[in-house]
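Missing here: one protein chain of the complex. Every other protein chain is in place.
Residue numbering begins at 1 within each chain, and the chains themselves are lettered A, B, C and D in the order written.
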Amino acid sequence: MNRPSLLWKLYIAAFYIFLFAPLLVVAIFAFNASPFPSPPWKGWTLEWFIGNGSVFGKPGILMDPIWLTSIGNSLKVAVPVALLAVLLGTVNAWVLERAEFRGKTIVAMMMLWPLVIPGVILGISILAFFSRVANSLEEVLQTDLDLLRPGLPLVILGQLSFILTIATLIIAARLRKFDRSLEEAALDLGASRAHVLRTVTLPFLSPALVGAGLVALLMSFENFNTTLMLVGSDPPLPITMYGQMREGATPAINAISLLLMLGVGGIASLFALTSKAQG
Amino acid sequence: MASSSDLDLVAVTKRFGPHLAVNDVSFSVTRGDFFSILGPSGCGKTTLMRMIAGFEDPTSGDIRIRGKSMVGVPANRRPVNMVFQSLALFPMMSVGENVAYGLNCRGVARAEAEQRATRMLERVGLKGFAERRVTALSGGQRQRVAIARCLVLEPTLVLLDEPLGALDLKLREHMKIELKQLQSTFNTTFAYITHDQSEALVMSDRIAVMNQGRFEQVGSPRELYHNPATPFVASFVGETNRWSGEGGGAGGTDIRLAAGATVHSTGIVPAKSVLCFVRPEAVALSANAESLASLPNRFEGRVSAVLFDGANSSLLIDTQGFDQPIRAVLPQAGPLAGIEVGASIHLGWTADAMKVFPA
Amino acid sequence: MASSSDLDLVAVTKRFGPHLAVNDVSFSVTRGDFFSILGPSGCGKTTLMRMIAGFEDPTSGDIRIRGKSMVGVPANRRPVNMVFQSLALFPMMSVGENVAYGLNCRGVARAEAEQRATRMLERVGLKGFAERRVTALSGGQRQRVAIARCLVLEPTLVLLDEPLGALDLKLREHMKIELKQLQSTFNTTFAYITHDQSEALVMSDRIAVMNQGRFEQVGSPRELYHNPATPFVASFVGETNRWSGEGGGAGGTDIRLAAGATVHSTGIVPAKSVLCFVRPEAVALSANAESLASLPNRFEGRVSAVLFDGANSSLLIDTQGFDQPIRAVLPQAGPLAGIEVGASIHLGWTADAMKVFPA
Amino acid sequence: AEKLRLLTWADYAPADVVQQFTKETGIEVEITLSNNEEMISKLRATQGAGFDLIQPSQDRIAGPQQEFGIYKPLDLSKLKSDLFIASMLEATKKNTTVDGKVYGVPHIWGTDGLVVNTKAAPNVADYPDLCSPAVAGKSSFRAKRPTLIAFAFANGMDPFAAYKDQKQYADMMEKVGAKLAECKKNVKFFWDGKDQLLNALRSGEVVAAMAWDTGGWKLNSENPDIKFIAPKSGALGWVDTFAIPAKGRNDDAAYKWINFNMRPEIAAKVAASAGNFTASNGADKLMQGKLKDQFAESFPKAAIDNIKWYPAVPAGIEEIEGKVLDRLKAGS
Partner (left out) sequence: MKPARNLTLFLLLAPAVIWLGLLIILPHVEILVLSLSERVGPRVYKFGFGNYLEFFTEPLYWRTFARTAIMSILVTVITLVLAFPIALYIARVAQGRLKAMLLLLCLLPFWVSELVRTLGWMMLLRETGLISYLLQMTGLVGQPVEMLYNDGAVILGLVYGGLLFMIVPLANALESLEPSVVEAGYDLGGSRWTVLRRIVIPHATPGIVAGSIIVFMLTVGNFATPVLLGGKNGLWFTEQIYAQFITRFNWPQGAAFGMLLLVLSSAIVWAGLRLSGQSLGTTLRQA
């Protein structure tokens, strides 16, 4: 009964080929010595990574300030998003799992809501709202608050609006598994509340905290829909990629994609390792 | 009393909303005693214990430890420690760290704490286990770590909430005896919760039988077993036969059972409906009627089942006038040892073997 | 044999990688029998049963049901049904649908299936429960639904994998008796797994004691209890005292225990080291030495613990020459009934009460 | 260091020019690339903040300024007007004046026309030829307003004249929309980015397209078969400008950049990089011969006279066009 039929196994294999075909193609053609990312194969080159532009007219991504600043911008967004998501997500998880108050179910539902709001809508609503706030403040304060205008701070807020839900869910899931008698046992043995938190609760939560942080990092790096609406003069990576793709693909995009894949692969293995430690 | 008792509860009540989880409970535990609270699931045992430990506040009443009122004292300042049903060992720490945890909280120097933890582990028979992960222990070993973790703090009182519940049968039997021995070695007062009457009977100096938030009876195991104060205690503690009937009235000692038979008791039976209890081991069996002639209650029946269980074997005997088969202990020797289903048999019991309570 | 036996296993072996979960097991179950497999956790009971049900394939050996080999027959085509340890009721269906499921699978018309399910529910005492959600049942009721679900298919053989494991103590006691009664009413062959010796003893016609993938002994409850074939059976089935010692050699019947005492057995003891077992109820107690004069094994000891447990009470007696206290049944009546810890006491047993095995 | 935040088109600020500017003035230039719509929408979202200098087309200044107030009036005294081609400067000033204030000065200009692989599609000479069966599945244009205007002219209408009458303009656009809808099955895709189209033309996926002159000339240098053709009904002429956003923070740097860029030798470099012509007076003398030759080939005298220059777009026009374009994209 447990033994899968051959057909099923073939399907699984086909599925994973389907899953990785586009990524493989992207990765391989990053090394094609041709100005276009398409067959036929013209031989291997690293020009699209470290070339100075003399061969194909465009420099390799590691030499091109456009890509380098985009990566920098992405990091400037992703790191705060991940840190805030973990910090606030922990508090939210606590509210979801521990606090008792009236209207809790409503708050819990609200926390899930961002998951089903299309990213574009999140983007435009935040853009519109903060524009109004900035305009009103401008009238009152007579200065323009750059923070509230399209730009990295707004991108951070926009991404946080839904990544926080995911971080909250990940941490809450772990917190739910926490046996509260552990905390009581620690209290019973004479520990103060802060000591309990430090020695028992947080060590237990730590795999989820790391996990939520990595997931937030990845999602932030990946996000396009919301970011597109909120970006100012400093585009993160996906926005630059989108712009370049509309211009027509060059192997530089393949090269940057390959870098992304390697980064993701690295973080994923990190993730697998931490979750193994927790299991 | 105040000087020799470690724990006094005075009229403690706990309400959860409309639900009375603990209802006006008072008792004292003498220093060095093994005190058990025995009751069915949901009767409020855990709630009571959590109030003593400081995880719940009583709705009313007072809890005193060595004469000092504990109301308002947080859990981490009370001189009691608790062994949780789930044991609640810290999975992120080693065995040694678990045991030293409480000492660290008290600010005992690291080296000394470690030393004392190691010594305590030795005393509970876990020498050399300090470095192990708690996940790498067997059930019984985990059990002992949980107890060591409490005892190392030398508490006035150790609370144990069904600590054997998760163990398997053979281990439970073994730990029963070991726990009792640990308690007498350390001479610490234990307050022990269980719903398993055998655990309570075997280990305790005194037992409180709890039902629906109230204490039905407090006494030694033998008192409870031989002189139950209420029908609940009679049926909850130990195997027993149980029939309902009605007194004949007019100061008589006869009881007419619902199914027809008439039985005789010692005391005067009220005219109203009553419950009668007879322990299986009090039922005398014989192949012939004569040898039971001296018993006021004598019947003849037919064996409907032989429940062979080694030394605890019993017989179920279908008897006219009783709505359920009468349970009796299967004799281990003599002519009746090999009795089979369907055999006819005589049975009887003395008047004072039967406890009668108003229903 | 072939015609009257419902189940035959022939040299069945099951390997998981290097691990031998079931090792060359052969047995037959007679039609209408209540057959139990008793063994400690992890000994391979479930694996054995899953092979009979068809969820695992034996590595070697044959399984025959009513004489027909089941090798290669998938689970849904075997005339056996299983009651799972977790019961495995279908939570997405009502009680009635659960019971009718198997009939639906056989293509029985909906109306008839419903009718037969309803009748089966009545027979197990669940009249009117057909519409209930299975989650809205008590433990005992769920139990009965699981059995009804099997019995409605009128299988040749019902397999039960520790079905009482999840129930609480009092209910387990009750269901033991009920299960046995159901089996005899339906007269279906039951193969029952348990690690609880009391369950196996009370319910079974025949019991196989399993250890580390092998059958140690197959026999009636009394045979196992009174004439264990191996040390494992002797210690696993029923309470017992257990000592290791050495035979005196030269055809003697004396055994010198490790801790010093010498005991006498019936048979000739090999010179090598042996294990001796004596049941607590076989240990005779007396306040004076004379009344035990006829016993070949006589000792004096001091009561180290009174394990009061109603009818199952016992004494632990520290005795010189024995490494562990000797366990004996606490007399319910007579001068010793009220014996206390510390009292000195005489004890003894007959030569044939002691089982001796080469260690 | 001082910074100039420039929002501009691809290739309008080549690296060497930027370096030279920084060397001369000590001002760093931060460049964001964009197109007309996004430039305006960015400024609309910020109410004119975030950049110090932007380069929308001249027809995209007056309308948005009226609606959103995103630009700052230029202080013409800070500009060296003799660096500009006088006629072009005047025309642009006129087109970008709102309430008597000037908001834009010209920088780069060019035309929209046809880029054709003359070998694969020898018969394409005007916009409607993109819809002929000869190039079925291999033609392309943008789903943007220039296409509407171009097809209107090609079908004998004068959309610029109809700007003032919205009703009439809407009717005209309906008609053009219908024509385009018919043509749609012929089109491989509506192109979006310049390189996207060029790659398609290079690979032969597309053989004829409505596109900017510069793209055609660039391909022409790679493959002489591909040519930019001024369509019979006239190429569309556009001018990209310099304008200062309403909340620009560094106007001085912006003026410096404009003046620097209009110097003939700089303008020539930029023009070469963009492949277009510049409004800088005298820069054309410095330009390489190749582009001149290509221009001459694509624009005989008559074709130059036939160039249709975009006038300023009145508010409301774009909405009419937008709906037609949406319908074009959505319909099937």
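In the analysis below, a contact is a pair of C-beta atoms (placed from the backbone, for glycine too) under 8 Å apart; a residue touches a chain by one contact, two chains touch by 3 or more.
A quick note: this is a predicted structure, and the numbers were derived from the prediction, not measured.
Here is the thing to keep in mind: the chain we left out touches A, C, D in the whole complex.
Contact with the omitted chain, checked across D:K175, D:R263 or D:K323, is made by D:K323. Considering the full assembly, D:E205 is the residue among D:D11, D:E205 or D:D225 that touches the omitted chain. The missing chain lies against subunit C, touching residues 53-55, 74-77, 80-82, 84-86, 88-93, 101-102, 104-106, 149-150, 153.
On the side of subunit A, touch with the chain left out of the figure occurs at residues 1-2, 4, 8, 11-12, 15-16, 18-26, 29, 36-40, 88, 91-92, 94-95, 99, 101, 105, 107-122, 124-130, 132, 157-158, 160-161, 164, 169, 218-219, 221-222, 224-225, 228-229, 237-238, 241-242, 245-246, 249, 253-254, 257, 260-261, 264-265, 267-268, 272. Mapped onto subunit D, the interface with the missing chain covers residues 37-38, 40-41, 44, 64, 66-69, 137, 143, 184, 187-190, 203, 205, 315, 318-319, 322-323, 326-327, 329-332.
The rule is short, and it goes like this: only the chains that are shown with their structure count from here on.
With centres taken as mean Cα positions, subunit C sits 26 Å from subunit B. Chain centres here are Cα means. That of subunit B falls 92 Å from that of subunit D.
In subunit C, no residue touches two or more other chains. Within the complex, the subunit C residues that touch subunit B are 40-41, 168-170, 177, 180, 195-198, 201-202, 221-222, 225, 237-239, 279-281, 305, 307-313, 316, 329, 332.
Partner subunit B is touched in their complex by these residues of subunit A: 179, 181-182, 184-192, 195, 199-200, 203-204. By the touch criterion given at the top, residues 53-55, 74-77, 80-82, 84-86, 88-92, 101-102, 105-106, 149-150, 153 of subunit B touch subunit A in their complex.
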